[in-house]
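I have a structure here, written as structure tokens, and I will follow up with some questions on it.
Of the protein chains in this complex, one is absent; all others appear in place.
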Amino acid sequence: MKKFINDPADVVVEALQGVALAHPDRLRVDLERQLVLRVGGPVPGKVGLLSGGGAGHEPLHSGFVGPGMLDAACCGQVFTSPVPDQILAAAIAVDAGAGVLQIVKNYTGDVLNFEMAAELAEGEGVRVRTVLVADDVAVEDSLFTAGRRGVGATVLVEKIVGAAAEDGLDLDACTALGEQVAGASRSMGIALGSCTVPAAGRPTVDLGPDEIEIGVGIHGEPGRRRQALAPARELAAQLVEPVVEDLELRRGERALVFLNGLGGTPQLELYLMFHEVHRQLKERGVDVVRSLVGSFLTSLDMAGCSLTLLRPDEPMLRWWDAPVDTPALRW
Amino acid sequence: MKKFINDPADVVVEALQGVALAHPDRLRVDLERQLVLRVGGPVPGKVGLLSGGGAGHEPLHSGFVGPGMLDAACCGQVFTSPVPDQILAAAIAVDAGAGVLQIVKNYTGDVLNFEMAAELAEGEGVRVRTVLVADDVAVEDSLFTAGRRGVGATVLVEKIVGAAAEDGLDLDACTALGEQVAGASRSMGIALGSCTVPAAGRPTVDLGPDEIEIGVGIHGEPGRRRQALAPARELAAQLVEPVVEDLELRRGERALVFLNGLGGTPQLELYLMFHEVHRQLKERGVDVVRSLVGSFLTSLDMAGCSLTLLRPDEPMLRWWDAPVDTPALRW
Amino acid sequence: MADLTAFQAWVAQSARSIGEHAAHLTDLDRAIGDGDHGANMERGFTASARLAEDEQFSGIDTYLKKVGMTLVSTVGGASGPLYGTFFLRLAGPLSASDDAGARELSQALRAGVEGIVARGKAERGDKTMYDAFAPALAAFEEAAHTGRTIQECLDQAARAAEEGRDATEPMVARKGRASYLGERSAGHVDPGASSAALVLRAAAQTLA
Partner (left out) sequence: MADLTAFQAWVAQSARSIGEHAAHLTDLDRAIGDGDHGANMERGFTASARLAEDEQFSGIDTYLKKVGMTLVSTVGGASGPLYGTFFLRLAGPLSASDDAGARELSQALRAGVEGIVARGKAERGDKTMYDAFAPALAAFEEAAHTGRTIQECLDQAARAAEEGRDATEPMVARKGRASYLGERSAGHVDPGASSAALVLRAAAQTLA
């Protein structure tokens, strides 16, 4: 394992020190609790928007703190959920009386920790709602299992609800919107190579020199199948088809496309894949009305990409277009 | 080699198709000549700012086209200079009567091709000046050799001169400013792993499992030495020391710090390194007045980072802070 | 009868046992999870065991609540809230006593296990820690009901937990990270069920 680290145990807190030094005018970092907070928050009357999860997915979530998006991000250790104390502290910090909305990726650890935090926060008089993001179509959907993993749709929920909260929507409306966006999004990823968790010191997934994982999770979880490497146009088809079908996107419908790099994939390849995805959506009669291409939800150094499609309605598009001013997303 | 590509020969043009589809409202892409142009340009009365080079360093240069930065980027094949025809076409396209400034990274191929293009453009009545960026302290400086490679300072020159051109500085003033910024900047990089050029199909640099290259070039060129992996704080020192010394940054002076990921390095590690760099600069009495952390000048999928320091004067800082609105840099 | 000292001995013994088996727990989690269960549990129980050294507790329930909160904030992952809730809920039925008998222990155990279900929504056969806790609770209640000593109740609970743990091997996971593996999760013992068996065995060694 070759990484820019000192002690693997200190990676997250040392990186947060860097975040604090790099963005002193926009972010306030609580190193002890591993929280990243919007400078100048909480904003009176505004719903507090809070997310978090294991580290290693940067810029998600800490890079999305700022006007038009999150009020706070809670960082766990690498690929490990934050614990309720941290989340509680964040909820209290971002509550301006209008309540707090937690955006949680659907992993048992995250779900349980955010749930306990919400109970504790309610005990402290903070109103808390939760939107669960579970968009990874590689995992079968079922009420009887842990369900689908939360992946790319998280970025879309954070952006769109972030703008809506800024616009003054109340807690129930923000929650409903978040659920709509999460419900109208589907994702799937491909790994060409594994990530390596600093504390583990070796690759999480054991992929052969020509092997790839279709449907990989953002922690290197197994996907639908392993197969041999194929040309980009075939790989794009293996993302487009399951996502479009699960979302039941029909000819003539519109889509917001988020093509995401998983950390080790160069922009050159990402844009090349975007071209393929765009072409194939067009062939299916799907109209790409908005797009985002880049590495926004990563798995450390994993080589790979994920495709997220959202079936947007007009309000979602308006809030997508609304200004955002965070370290990682700004327009 | 596992990459999202079809035919290695088509990588650049297919990626440019993706760029065109992802940014239709900001960029105009000439696929045949592999040019990326600012929508709505040329801007009357403004000096046309033009850069380019081999592909594989994205977002440099194509991601920096837009208000406040470049008017056009010319893309060569991967790690190969564009040819004079392309550059000439770009120069003609961005000339609005105020002349054209080319920002060129100091590699023989780039220098010669941009030079021929400038001669051809002058023949067509376009006034052309060139700023050469040669900031890589890993290479010894000498009048009798090809000289230092152009690396991270390129981003700073493009940003600062981009803002100045937007402000209405004329061609000579833009050229002088570009030379000042280039002259006041130094860089050095470290590779933890090699990049792989699609057409080559195998890693450019042959690094052992614990070996790293100190002073690597952005095409995988050899640096000052190979050595064993070391903790981040030691690696940071091996970047800070030579850069500070070559720039002769003294206690009490100010610096703009650009910590750049080379493509395969996660943000988590980059921010961790930024913390180290910042701390060590502080120890040396250097005041970090501005910073930029991210993967802006990459070497395909190379794991590694580079440090660029600029000794800024007031005008440089003002133009650094000025608005920029490109796909990769926006504030 | 189990007094505060006994409960503190239980937590200490759990920490020891988990420390000894941490590598094994991690190996199990590496096979069907993310390979951190050993480290998670060791971190949490070490912190919990230290509580008794650093602090005076006025009763069993305040102690168990503190253990629960400590586990919640140090174990992390899925198992942190689950083990945390287990200890937090144990405290309830013991709030009045400073020396618990079989009946109170039985009620406490039921409250704790119900807490795990309330939080994790697991059912029998989902291949989770509940597959160790549930049979342990049933065995304890059965033994207590038929008038066994606390030691006998605890022994039977520990044995039932170990059998429950072993029974997770062929199961297909339906909860937690292992569920992403689908059919491929079969053939591996569940890490959480394994740590649960250790904690209940530690109880049998200390609580009576």
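Lettered A, B and C in written order, each chain numbered from 1.
Here is the rule we use: contacts are C-beta pairs under 8 Å (C-beta built on N, C-alpha and C of every residue); 3 or more make two chains touch, one makes a residue touch a chain.
None of the values given here were measured: they were computed from a predicted structure.
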Chains on display which the left-out chain touches in the complete complex: B
Contact residue for the chain not shown (choose from B:Gly76, B:Gly162, B:Pro312 or B:Pro327): B:Gly76
Residue among B:Asn113, B:Gln238, B:Ser306 or B:Thr326 touching the omitted chain: B:Asn113
Contacting the left-out chain in the complete assembly, out of B:Ile5, B:Val126 or B:Val139: B:Val139
In chain B, positions touching the absent partner: 76-77, 79-85, 107-109, 112-113, 115-116, 139-140, 144-146, 149, 199-200, 217, 219, 221-222
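One rule holds in what follows: only the chains that are shown with their structure count from here on.
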Fewest touching-chain hops separating chain A from chain C: 1
Rounded Å distance between chain A and chain C, as computed from the means of their C-alpha atoms: 33
Whole-Å gap between the CA centroids of chain B and chain C: 56
